[in-house]
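Notes to accompany the following structure.
Every protein chain except one is present and positioned as in the full complex.
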């Protein structure tokens, strides 16, 4: 199972090279995580309101092709690892080709993030059992 | 009295027009306010830790000339109004010409912000007497 | 005629007060302008590719209520003035209440921006007649 997030590149996200600045990609990945969790029925906002945080510990991005202002992008977000004290996500960013479904997809970037589950004081803490179960279910549905 | 803040335009702050994106100006103004308060001996971080916030209610920016990557800018921040339940700041953004002091200054932008003093629950709240006194003193020292 | 843009507050857009940082509002307004022009059939990307820019000269924002992470927001963007050498836009930001259409709308902020039409060298320049006509048509359709 992966979550698909569609969005357009904002003008403010471009830089003097005329392309989307690389620091936006982690912001987009975060949108993908939010969408994935909301889709599972347990939003990240809800998780935080119960005193749990998913602190980022590792970020990796591979940039392949530039994205430009106003382009429609498609972000795929997957759960790649689920443990009681942390989760990892994988990402693939593509040009949105929904209007030309026969075309082979144009991959712009890929990435991974690792997160540590903490409490409000940022001390490592086990995720609630209910959340773990949802995340594990979502991970197993993943084709790869 | 005004606070002088020196900084360089970051690459990430540029946009596809090759100039600093306009949404960075309020971020720079906020740096100016932080510097001004720290200079007064009562940092904004300290104010917040005591349960007071200066919520922005109004922002105005007039853009005159573009700023470019790596340029040295100089921001002047002034207290333009001080009341027990709110303060206003005025800003002037210039090209930093400290290396050519004889030149007339190149003004890039000017602006104002108004803020409401609130408590942690964002309810309007009087600023601490000690802070008010400091801010009023700083305002009166202002030449214009 | 006004353009409606729907979006969610990103986590990266929040600040230590737990609300959307005020410098994001001009970024959202820019999204609204992009959507409005695309809707008119002449996207801003297309305008730029033909050598025309709408340089921001004035920005004004009035903040009324805070926006929070993951909230659905609705931005209304209107053309408030159209001249051969510049245009102005008005904005209203609301909590998206499409799921409770009977509720009275919750206004979070309002704002205006003024823009000067320029060429690639950022010299004032008349907008193409075709674009002017489209913009004027859109302005006259405006109910207020």
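Going in written order, the chains are labelled A, B and C, and every chain counts its residues from 1.
As a working rule, contacts are C-beta pairs under 8 Å (C-beta built on N, C-alpha and C of every residue); 3 or more make two chains touch, one makes a residue touch a chain.
All of these numbers come straight from a predicted model, not from anything done at the bench.
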item: Which of B:10, B:62 or B:92 contacts the chain that the document leaves out; value: B:10
item: Hidden-chain contact residue, picked from the options A:6, A:59 or A:106; value: A:59
item: Footprint left on chain A by the chain that the document does not show; value: 16-17, 22-27, 30, 48, 53, 55-64, 66, 122
item: Touch residues of chain C, complete complex, unshown partner; value: 11-12, 14-16, 18-19, 21, 23, 69
item: Chain B, residues in touch with the chain not shown (by the definition above); value: 8, 10-12, 26-27, 30-31, 34, 38, 43-45, 69-70
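The rule we apply is simple: only the chains that are shown with their structure count from here on.
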item: Centre-most chain, if every chain is reduced to its averaged C-alpha atoms; value: C
item: Geometric centre distance via CA averages, chain B-chain A, whole Å; value: 35
item: Distance from the mean Cα position of chain C to that of chain B, given in whole angstrom; value: 25
item: Shared-contact residues (touching 2 or more other chains) in chain B; value: 16, 23
